[in-house]
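Every protein chain of the complex appears in place save one, which is left out.
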Amino acid sequence: MLGIEVRERPSILKDRKKKYFRKNKGNYAWAYFMIAPTLIGLFILNIWPIIQTIYLSFCSSGDFGKFIWMGGGNYVKILTDRTFWQATVNTFLFVLLSVPGAICLSLLTAGLLNSKIKGKALYRTIYFLPVVAAPAAIAMVWRWLYNKEYGLINHMLLFFGIQGPGWNTDPGIALASIAIVAIWSSVGYNMIILLAGLQNIPKSYYEAADIDGANPFRKYFSITLPLLSPTLFFVIVLSVMRALKQFDLVYMITGIQNPAIRQTRTLVYYFFERGFEMDDKAYASVIIVFLFLIIMLVTWFQFIIQKKWVYYN
Amino acid sequence: MNIKHMFDGKINDKMVYGFLIHTILIIGAVIMLLPFVWTVLTSLKPLHEVTRIPLTIFPEEIKLENYSLAMATLPFINLYINTFVMIIARIICAVVFSSMAGYAFARINFPGSKILFYLVLIQMMVPAQIFLIPQYLIVAKLGLLNSIPALIVPGLVSAFGTFLLRQFFKALPSDLEEAAILDGCNQWQIYRRVMLPLAGASLSALGIFTAVFAWKELMWPLIVNMSMNKMTLSSGLATLIGHYETSYPVLMASAFIAIWPMLLLFVIFQKRFVEGIALTGTKG
Partner (left out) sequence: MKQKLILFLVLAIALNTMAFAGGQKEAKSTVKGTMAISYAIWDRNQAPGMQAIIERFEELNPDIKVSLEVSTWSDYWTRLEAAATGGAMPDVFWMHANHIRKYAENNMLLPIGVRVKADPDLDYSNYPVGVTKVYEIGGVNYAIPKDFDTIGLCYNKRMFEAAGISYPDSSWDWNKLLDVAKQLTNESKGIYGFAAKASNQSGYYNIIYEFGGYVLNEDKTKSGFDQPETIEAIQFWHDLIHKHHVSPTIEQMADTKARNIFSSKKLAMYTMGSWRVTGLANNEVTKEVADIAVLPKMRTRASIYNGLGNSIAASTKHPEEAWRFVKFLGTKEANIIQAESGAAIPAFKGTQEPWFNFRPNFNLKAFVEMLDYGVPYPTSKTGPKWVKFESEMMLQILSGKVGVEEGCRQIAAETNKWLATEK
């Protein structure tokens, strides 16, 4: 089984396979059986709440679940909501600041850790640490590293004679500061997935390329990247989704009573403010619906262009 | 970037490349570690040292009381057990259900597979906060409030895991099933005997991620389990933040107490993980 190589398939096998797959009800039965637990669970625990949220967005808020249908009123209201649009801009900006950086760095580290150097296990552990740490702890520490007066970062900058800015409080930088923490905590995460993907590329391809005398760049771009692309696709789609849903870091690092919140407020943070702090769940649901549509569009777009660059064999 | 193949012949190149790689990795490692090291250093200092300007790097005075204070405030043993049980249960569910579903979506072209797969993805397209109250109500209806099983509910199924495994299975050579088909295996047997053994690396990755997501979960344990001894480490730590707000060292000590078991576990299992990859990695 493991010795299968890519070669020309006799057409007899092709037909047989087609026959096997075409109308084999047994296959379909197995398929449904295998997806059943996941789909049932997802429906009850997740899909139904999503439907409820969409319904809620067309209602007016009531206490303790007593929502009254009201039509598109919330949607009209949100069009003129400056905070909402600012939050949208902030969210997109955050994606641009954090995702490309995180992906490149994790590609780099995964590649480096796939090589034949000593101490790989140690590096792997170290790079994965930020992922493992509790978000509350991470926020605490970074918030404090960023402190303008007591923080370690400005303290170190002082050695070079640079007066560090208010990483947390300067509206011009605050979002970037959060993006840095986001990159820091996600490099290890993406790296592990990419590493698993790299490990699954059969060595035989490289050996064949060596026989042909290919140089390292050629090997990377003709073998590694294409065969890594399904995994890379996965990592990119997920990273973008996660970045669009950013809440924790804003909540814990920017915090309350910080004038920079206007520039760091993401859509989910605004949802939280409206839904939980201001007790207006119906209006908050509109934000979710909007975010959901954006994520759907972005993801669908990514799935479409995957045909151009993702290689499934 | 399969660097080992660059090592043919020239010793000089090998050393240069190795040195370069290590330099980059070490710089990255320092950045990764810095906040943790800072946490530990701060946790050992007395308060006045922590807020002094200019900063001290190493504690001038070591205050281990910070740790005993932190330990006294939370029932850490209960928190460790709860967290551990929750993680194991979720890993089992994720690995079993997601690999089944991932395989089916990737390798079986059944009617509706595309739509149903997008349905799976939908779960990841909304912020998890909207699931809080509906799931709470379900748990309440089942009479499972304030219990360990309640902690497991959100992790019973995993859209993320399904997506991950689907990508993995799709990347395998398309003729992998051929031999099994010729032998007359049905889909389940193909899954169990051909596909699953190859998925070691991805399943390990999934296991680790499930563990990490579960570990980090904050809001859910806080609202579904009221008693302190039914909470998890992350949420327990969160309740401490309001309490010790002005005592950074104690806060850092608690943060460290909350992190280190996970670190240790990861270090231990990371080796297995590496071995596992090594075993399944050699394919012809």
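Annotations for the structure displayed:
Residue numbering begins at 1 within each chain, and the chains themselves are lettered A and B in the order written.
Note that in this section contacts are C-beta pairs under 8 Å (C-beta built on N, C-alpha and C of every residue); 3 or more make two chains touch, one makes a residue touch a chain.
Worth saying up front: this structure is predicted, and the values here are computed from it rather than measured.
In the full complex, the chain left out of view touches A, B. Remark: the omitted chain is touched by one listed residue; of A:M70, A:L122 or A:M278 this is A:M278. Contact with the chain that does not appear here is found for just one residue of A:G26, A:G72, A:G119 or A:P259, A:P259. Taking the complete complex into account, B:L137 is the one of B:V16, B:I62, B:I77 or B:L137 that touches the chain left out. Interface note: of B:L33, B:C185 or B:I223, the residue touching the hidden chain in the full complex is B:I223.
Listed by residue number, the positions of chain A touching the unshown chain are 63-66, 146-150, 166, 168-170, 255-262, 273, 276-280. Although one chain is hidden here, its contacts on chain B can still be listed: residues 46-48, 51-53, 73, 81-82, 84-85, 88-89, 92, 132-133, 136-137, 140-141, 143-149, 219, 222-223, 226-228, 230, 238-243, 245-247, 272.
As a convention for this text, only the chains that are shown with their structure count from here on.
Taking the mean of the C-alpha atoms as each chain's centre, chain A and chain B sit 14 Å apart.
Per the touch definition, chain A reaches chain B in the complex via residues 1-6, 9, 13, 16-17, 20-21, 26-28, 30-35, 37-42, 44-50, 52-53, 105, 108-109, 111-117, 120-121, 123-138, 140-142, 144-145, 149-150, 152, 155, 184, 187-189, 192-193, 195-197, 199-200, 202-204, 206, 210, 216, 219-220, 224, 227, 230-231, 233-234, 238, 241, 245, 247-248, 268, 271-272, 275, 285, 288, 291-292, 295-296, 299, 312-313. Within the complex, the chain B residues that touch chain A are 1-8, 18, 21-22, 24-25, 28-29, 31-36, 38-39, 50-51, 53-55, 97-98, 100-101, 103-105, 108-111, 113, 116, 119-131, 134-135, 138, 153-154, 156-160, 162-164, 167-168, 170-171, 173-176, 178-182, 186-188, 191, 194, 201-202, 204-205, 208-209, 212, 215-216, 218, 233-234, 237-238, 241, 248, 251-252, 255-256, 258-259, 262-263, 266-267, 270-271, 274, 277, 281-284.
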